[in-house]
Structures are given as C-alpha cells and as structure tokens.
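This report concerns only the one structure given below.
The complex is shown incomplete by one protein chain, all other protein chains being positioned as in the whole.
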Amino acid sequence: MFGRRTLLAAAAALALTIPVAGTTGAQAQQPPVRIALIGPMSGTGAFEGQLGLEGAQAMAAVINAKGGVAGGRKIELLTYDDKGSPEDGVSAAKRAMEQDNVDMIIGGWFSAVALSMKEVTRDKIITVMTSSQHPKVTEEGHKYLFRLNATSAMMSEFYSKAICERIKPKSIAFMNVNDDWGRLELDNYTKLLTGCGIEVKGHEFYNRTDTDFTTALTKLKSLNADAIYVAAINTSQGATIYRQIKQTGYRGKVIASAGNMNPKLVELSGNSLEQVYSASPFTEDGAAPSLKPWLEQYRKDYKNDPSFIAALGAQAVQTLAFGVDAAGGDPRAYDKIAAALKSQAVPTVMGELRFSDKGQASQAIHLVQVQKKQIVSVRD
Amino acid sequence: MDFTVFAQQIANGLVNGMAYVLIATGLTLVFGVLRIVNFAHGEFYMLGAYITYFVGTLFGLDYIAAAAISAVVVAGLGVAANKLIFWPLRRDHEFTILLSSLGLALLIANGGELLFGADPKYVESPFADEVLDIGTVTLTQQRVLVFAAAVVTLIAVYLFIRYSRFGKMMRATAQNPDGAALTGINIGLVHTYTFALACGLAALSGALVGPTVMIFPTIGNWAVLKGFIVVIMGGLGSVTGALFAGLLLGVIESLGGGYISLGFMEAIGYAMIIAVLLWRPNGLFSTARGLR
Partner (left out) sequence: MNTNSHGQPLAIAGGVAALAVLPFLAGNAYLEHLLVLWMLYALLALSLNIVIGYLGELTFGHAAFVGVGAYTSAILSTQLGLPPLLGLPLAGLVAAAFGLVIGYAALRVVGPQFAILTLGFGAILFTITNHWVDLTRGPMGITDIPPMAIGPLAFDSARPTYYLVLALVLATAYLCHALVGSRTGRAFLAVRENAPLAASLGINVFHTKLMGFVAATAIAGIGGAIYAHYIRVITPDIMGVHNVAALIIVVIIGGRGTILGPILGALVYIGLLESLRVAGPLRMVIFAALLTGTVVFLPGGLISLWQRWRNAHRSENTQPATPTGLPSTEGGAK
C-alpha cells in the first residue's frame, strides 16, 4: 500500500534536492537538460497528475538509457504541484523559471491552468502543454508554446462521426463537468449531433467537487434519451457516474467523452463500462517504434496500466528531446527548437506528430471500446 | 410533475440525508459532551472507508466484517487523538482547540494521500450494484443498507446514552463538567469513550457510504462540512436534531438539485441553514446546554 507513488515522489524529492550525481566518465561533465513538469500532484486531479508524471519519467528513463540527448546529456525532470489551480500554476512556473532556472517546461494538464500559465512563460521559455483541450491555449500566438492534445473541436469532429455512424442513438442527453471544457463539449456535440439527426434531450452540469450524482442522473434518466454522453475528466468522478448510471436503472447506451478512457476508470467502474465507446489518440496496440520500449519501462517502474495521460507525459518529453537534438543540442536555443519542431514530423509513442505554426499538434485519433474490461481499438 | 421522478428524488434525498445524519451524530456527541469543534471528524470518515477497503482487499474479509473492523480500529485512533491533542488542550481557548483539530485534519488527509496513494479506490460491497425496485423507486441494496444501518445505529446510540452507565456519565458531563467531576465521574474516561464512539460512528458512515461512490484521500472535507451544517442546524449536541436536520438537508438538496438547479444544490442547502439559524439561532432542537 505504500506503493510506487511514495517511491516515485521520494525520487522526485531527491531529484529536487540533489544535483544529479553518480554518472561517471565523460558524461559526468555534461550538465543535464532540466525540464520542469508542472501538474496536479495533489487535490482532485492528483491521480491524473501522477499518471502524467509516470509516463514522462518512464520516457526520460528510456531516453537516458540510450545516452540522453544532445550527445550525452541526461534528461532531468523536476516536479511541481499546481494543485489543478491557475494561481498555483502561475506560482509553480515562476519558481521553475526564476528560482530553479529550468531549460524547458511541461504543463497544462487542465485548461484553466494552461491558460494562465502561458502568460507567465510567453515568449520566455519553450513550453509544452499536454492534455488541455481548450482552443484558446494555442490560439493567442506564443512563439515557444506547443500543445499536444487535440483541441476539443478536432476531437469532436472525429468522435461525432463515430457516434452518428456507428453508435447511432436516436436521442442523447449530456452529463458534463461544469468547466470550460465541459461547456465547450456540450456546444460542440449539440451542434454536430443535431446535424446528423440525433435529438438532444437535455443536459446537466455537475461541479468538480461533487461526489454523488444520483440527483442529476435521476433527472437525466427521466428524459428517456437513447444515450447518455458523459464528459468527465476526473477518474473518480467518472467511475462514480458510470456506476450510478447503471444503479439508477438506466438501460440506454452510455457514451464516454473523447480522451477520457483509462484502465483505472475501467477497473473502478465494474461492469458499467462494458461495450462503452470512447475516442483516444492512444492505443496500446499502436505501431510507433518508440511505443514498445516505453511500455516496457512503464510497466517495469509503475503498477498502473499505461494510459493516454501517461502517453501524453511521454510524448511531451519526446517532443522536447527531439527538439533539442534537431536544433543542434542547445536546450536554450528556443528559436531554433521552435522552428525545428514546427518544420518536421516528431516521432512519438502515439505516432508522428506535426505541429502547426501556432504550435498545435495534430494527433491521429482512434475509436476505442471497452470489451471484457479491456480498452481495445475499434478498426473497420 | 412526474410522480415517479419526484418519489425517486425524495428517496435519493433520504438516503443521502441519512448518511449526513450518521456523520453528524459523532460530531454532535463530541461537541455536546466535550465542547470540542472537531474538524478532523471528516478524516475519521475517510479512514473508515479506506480501512474497510484495505481489510477487504489485503485480508480477503467480506464487506460486513471489514466495516466492523474498520469502525473498531478508527475508534482506537480517535482515542489516541484525544490523548495526544484534545485532552491536553481541554482548558485552552476554543480557537486553539479548533485550530489543533484543523491541524490534525491536515495531518491525516496528507498522511493518507502519502500512505494510500492518490488513485481513487472503490470499496467492494456485494450490495453495491444490486438494484431493488420499491414501487416506482429504484435504489441499490447498498443505499437501502445505508439507511437501515443508520436507523439501527442511531437507536443503539440513543439507548446507550439514555440507559447505560457511561451514557449517563456522558450526559452529566455535558450538562456540567465540573459538577460531574465533583460527583466522582471520571472525566478523562468520558472523554475517551466519547471519542471512541464518535470516531467509530464516523468510520462506520465511511464504510457504509464508501461503496456508493469512489473514495480518495480528500473525501473527509466533504464529510466534515456536511456534518457541521447538520449539527448546527439541528442544534449543537442534539442527536434528535441531527436526525431531523440531516434528513431535511438531504431531501431539500435532492429536490432543489432536481427541480431548481443542480449547480446551486449546495447553495440551496446553505440557504436553508441560514434561514433556520436566523429563525432559531441555536438550531432546530436546542434549548439549553446538554446532550439530548
């Protein structure tokens, strides 16, 4: 029960306090490339933050085992807690840049944090935003900013097609989290699904702090919609919602929001996620060459199953490592790194990434389904 | 108005409300007898849910046994907390005691996160997914169990306070601690027993509510806030008041969330307690100092 988290966190603490020592030979002279990983390490998003950190650390281990970046420099990850709050995200970014003098930053798991953090890092330091889906993150021109996850518009464009053509409910009701993303999801899907003839019967917004959803689900059930679409980022809230949908006696279809399916969620939800669809850029049976070594490292180091969030952490580290190498090895040559990332395809665990001029990545998205408590990709 | 939905919301509210009542009973006992505002109460609720989970998964015990063990273990932890913190501070200013309980709450919550991990967990119960149809109302067996177990527990607590020797000592201490001490009541022992009972009740509610939701190390915050609202609304120290206030809060939240606005569900609950306190400043069931 002390688990890997304790060890992991202890390791992170060591990484913070002790400058990397112990390497021998010629490599010892090379200072590490220091990357700040700012994420929700406590509070309601702590589990998601932990998954992202694990994914990033496993990838750093893979890269370091192969000799690191820029001809022998190791990657060193420094962890910061943003508690899922924009204010703490700003403070963490300030500390990373001004006190710890890091070379690059990974952050932005939640949209609200990403939106405020980018103002601190704007044009000062290479910043990779991970899971946030809010369009504004990459809309506002920030020459060193990159965002990995597909925007909610890109996700919904893909996923709504699958809903219209494969899942085919006649009517739908929404159960969305009350934040920018949950509200955006409602707008996008209402438009897209109405467009293909699905009747939208209603919606409920729940709060990020809610623990029980029976009241909302009783209301949604009484709408008699063919399907209930659940937009939940937080794993514990998601699992409670999926279980309680079944417990209220709802017998229609359940549709999970894109990008929010992970093995822990499936485990916690019991049988209530069986046959449920979602969309995800990450599948374990992908073909990317770097996927296998990362999966092996991840399974060796951590007890959680590899997930999309973990893969985003890995992808962020890969992107930065690739950028440094492509720009000639100097992690502070921000203009060169940004230009290199925007001009060529970046090979990652989820396939090749291409960044737009604004730093927005395009990811291949796959339709996935839970079958016998496994997340499998659905291919025609 | 659709009667089926209305009846379902009432049922949901009664079950949620009964969970509040269980949490609040321990809080109101600690306040009524010992005059302690215990902010760490929610953390004992959290520990109750987690210990049920670990006893179940690590030792393979069934749910009922795990819940019972967890209640006993947490009662012991409550006694320890009393010995280390609340007993030595008993003569200090109320703000000091309050802040010490806040510190204890932080300590247990953060210690829990370190020890148990940040990943949410699910307390397995054989009753969790079994659906019962009572007329037009659909409830899981677990939710029926929450309600039934709470009723049994409350009756037991009531009888204990009313008729047992310790119950009488608790009531005497609640009315007048110095007078009780003069008549030879061991106040230290009353402290110990009250904490054991209160923390055991908190753990029991955690074990009962656990399988209806997911558990994570910060669920104590939620529990202690709901508990306090119910305690204050019912009248500090009043078990009967907690019962009525808890059920009322549960039903009003459920109907407010169902028919007015889900987002304002909590605010509706708070608006109700404001109205009650402005009408009766000492809560619904409070007349004078003591334990009722």
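For clarity, chains are labelled A and B in written order, and residue numbers in each chain start from 1.
Following the convention adopted for this analysis, a residue touches a chain if its C-beta (ideal position, glycine included) is under 8 Å from a C-beta of that chain, and two chains touch if they have at least 3 such contacts.
The structure presented is a predicted model; accordingly, all values stated were derived computationally and were not measured.
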item: Which displayed chains the unshown chain touches; value: A, B
item: Omitted-chain contact residue, chosen from B:72, B:189 or B:267; value: B:267
item: Touching the absent chain when the full complex is considered, from A:57, A:116 or A:156; value: A:116
item: Touch with the omitted chain, as defined above, among B:48, B:206 or B:283; value: B:283
item: Contact footprint on chain B, counting only the chain that is left out; value: 31, 37, 85, 88-89, 91-93, 95-96, 98-100, 102-104, 106-107, 109-111, 113-114, 221, 225, 228-229, 232, 236, 261, 263-264, 266-267, 270-271, 273-274, 277-278, 281-283
item: Chain A, residues in touch with the chain not shown (by the definition above); value: 5-6, 9-10, 12-14, 16-17, 42, 85-87, 90-91, 94-95, 97-99, 111-112, 115-116, 119, 178-180, 183, 207-208
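Everything below uses one rule, namely that only the chains that are shown with their structure count from here on.
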item: Inter-centroid spacing, chain B versus chain A (mean Cα positions, whole Å); value: 37
item: Chain B contact footprint on chain A (complex, rising order); value: 1-3, 5-6, 9, 41-44, 46-47, 49-50, 178, 204-207, 209, 211-212, 214-216, 218-219, 222, 235-237, 239-240, 243-244, 246-249, 264, 268, 270-272, 304
item: Chain A-facing residues of chain B, complex; value: 2, 4-5, 8-9, 12-13, 16, 54, 58, 113-122, 128-129, 131, 133, 138, 140, 212-216, 218-219, 222, 253-254, 257-258, 262-263, 265-266
